[in-house]
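Excluded from the complex is one protein chain; the other protein chains are retained at their positions.
Each chain gets a letter, A, B and C, in the order it is written, and its residues are counted from 1.
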Amino acid sequence: MAADEEDLSHHHDTVRLEAFSDGVIAIAITLLVIEITVPHVEGSESLASALVDQWPSYVGFILSFITIGIMWMNHHTMFKDIERCDHVLIGLNLLLLLAIAALPFSTAVLAEYLDQNDDSRTTATMVYGGAFTATAVVFNALWLYASHGRRLIDRHVSDMRVRQRTLRFIPGPVLYAGGVGLALLTPWLTLALYTAMAVLYLLPLDDPEKSS
Amino acid sequence: MAADEEDLSHHHDTVRLEAFSDGVIAIAITLLVIEITVPHVEGSESLASALVDQWPSYVGFILSFITIGIMWMNHHTMFKDIERCDHVLIGLNLLLLLAIAALPFSTAVLAEYLDQNDDSRTTATMVYGGAFTATAVVFNALWLYASHGRRLIDRHVSDMRVRQRTLRFIPGPVLYAGGVGLALLTPWLTLALYTAMAVLYLLPLDDPEKSS
Amino acid sequence: MAADEEDLSHHHDTVRLEAFSDGVIAIAITLLVIEITVPHVEGSESLASALVDQWPSYVGFILSFITIGIMWMNHHTMFKDIERCDHVLIGLNLLLLLAIAALPFSTAVLAEYLDQNDDSRTTATMVYGGAFTATAVVFNALWLYASHGRRLIDRHVSDMRVRQRTLRFIPGPVLYAGGVGLALLTPWLTLALYTAMAVLYLLPLDDPEKSS
Partner (left out) sequence: MAADEEDLSHHHDTVRLEAFSDGVIAIAITLLVIEITVPHVEGSESLASALVDQWPSYVGFILSFITIGIMWMNHHTMFKDIERCDHVLIGLNLLLLLAIAALPFSTAVLAEYLDQNDDSRTTATMVYGGAFTATAVVFNALWLYASHGRRLIDRHVSDMRVRQRTLRFIPGPVLYAGGVGLALLTPWLTLALYTAMAVLYLLPLDDPEKSS
């Protein structure tokens, strides 16, 4: 009885942590839009062309929105397997939320400088990719901490599923970091890579729920 | 027993998806206000007239607020009939949230250019209507995917109710797209159409709960 | 049985409506802070005095924060007595959220012009009070609609409690409207009235839960 009650209370803890995380991620993803400014048109300039000239803002908004959305899904799926909370997990989760909350800023940097000269464009793309990389690194740290020796894993989750999840998460930071490197060649390769990652995830090729 | 437990877990999934969607929609609808700027009054100009001069901001705020509010209600009602989640549904819902999160931007474009010259005004209205149209198209795609062959529909929902919902959703993108076309004649027709759509929905002529 | 199930589903509806309303109100109340700008200090000006000069921003922030907080509490308490949802209630609640979501704007207008010349100050205070008045009017309309003939009231709530709530809500719009009138004499009377209303509510003189 006592053990069961404790389980319940631990489960309740995860629920609150997830709800707070959902709140922060929902706000970060929606705040992306306030970085898109309304163009000021003067004289004979047409609003249509001024809006089209802002294409880097739309690229940044869409790519970041889908990427953060995928992070939310992964966060949500991961916490289905995590049964208990401890102080380290709460701390790592706070660092993860910090990284996600910073993404509207790195997106704004990309949007501002993607159509500028080569130097600024490369820097902006590296900042953008670096922020994604940092987020993915903390994500993996959190999962590895929770899953190492099944430290905080729900007893009903199979070892195979834990291993599958670990294998699915590991490529993230590697690919994002690769994108930072590609920016030295050309930012377009970076954006193509990140777009491919987002599209691949959204396509129903690999349903993470199927294996559960 | 096992089947019931699975149902429950699927239901739980929809709950989290709905909660995240509610969060994004609540933030997008409330962010509309930060696009209304406080006028700067200089010299002998009166604040009252400067505030009145900003009427396009209020028109955009109110029309977008009510329209997003109606979208929230439709989203909420639709998910009452959806029992299960799959990868495609999650992806389509993310695209829907992306479209809704972009509405504060298209509203700000309308507010900035509705009292400008004809050319800018027409463009701004088409952008505004285009954003609504895109949102309504994704909305229908999501419902058609979920309801096709009752793919993800709750078993307790009648076929007739599914059909009714489909018929109720289809006019949305058509009317919003029609509004984009009307902007070529005059933006006022577009806004009159969208206002009529909002008012009609808010009036208790057709209670979607009655048929349930 | 069937009746009970229907009750439950209706109750579930109110829960979602309340959660969405809580979200919008929580965002509106927190967005108040982004209307306080960081002062730009130049030359020999001291940051301390520049911060002090911004007192109207702090007055507006604190007064609006507490007033919106009280509105949230009233909204929350009111919905404890409302058992069912219908289309009109959803529409009125959407209008109420619209009015609340607009308050960061009216607060920013007050903050910008409270230390300006008499004319602008009076206008800004009237806009500020007018926004509160409109909110309180919609609030009362919602409650009167729900409580008229106990239309949507929970069967466990006594008639006396419904009457008490009605009597407690009615002074709101009258006092807020009175504050708009007082602004014609001097804005300070308006702010004193609204402050008194906020303080009185926060003091434990009259506990709305006691009578329940």
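By our rule, a residue touches a chain if its C-beta (ideal position, glycine included) is under 8 Å from a C-beta of that chain, and two chains touch if they have at least 3 such contacts.
These numbers come from a predicted model, not from an experiment.
Considering the entire complex, the omitted chain makes contact with A, C.
For chain A, the residues in touch with the chain missing from this view are 13, 16, 19-20, 23-24, 27-28, 31, 34, 85-88, 90-91, 94, 97-98, 101-102, 104-105, 108-109, 112-113, 116, 119-120, 123-124, 127.
Against the chain not displayed here, chain C makes contact via residues 19, 22-23, 25-27, 29-34, 36, 38, 41, 46-48, 51, 61-62, 65-66, 69, 72-73, 76, 202-204, 207-209.
In the analysis below, only the chains that are shown with their structure count from here on.
When the CA atoms of chain B are superposed on those of chain C, the rotation angle is 90 degrees to the nearest 5.
Centre to centre, using the average C-alpha position, chain A and chain C are separated by 36 Å. Centroids of chain A and chain B (each the mean of its C-alpha atoms) stand 25 Å apart. Contact of a single residue of chain C with at least two other chains is seen at no position.
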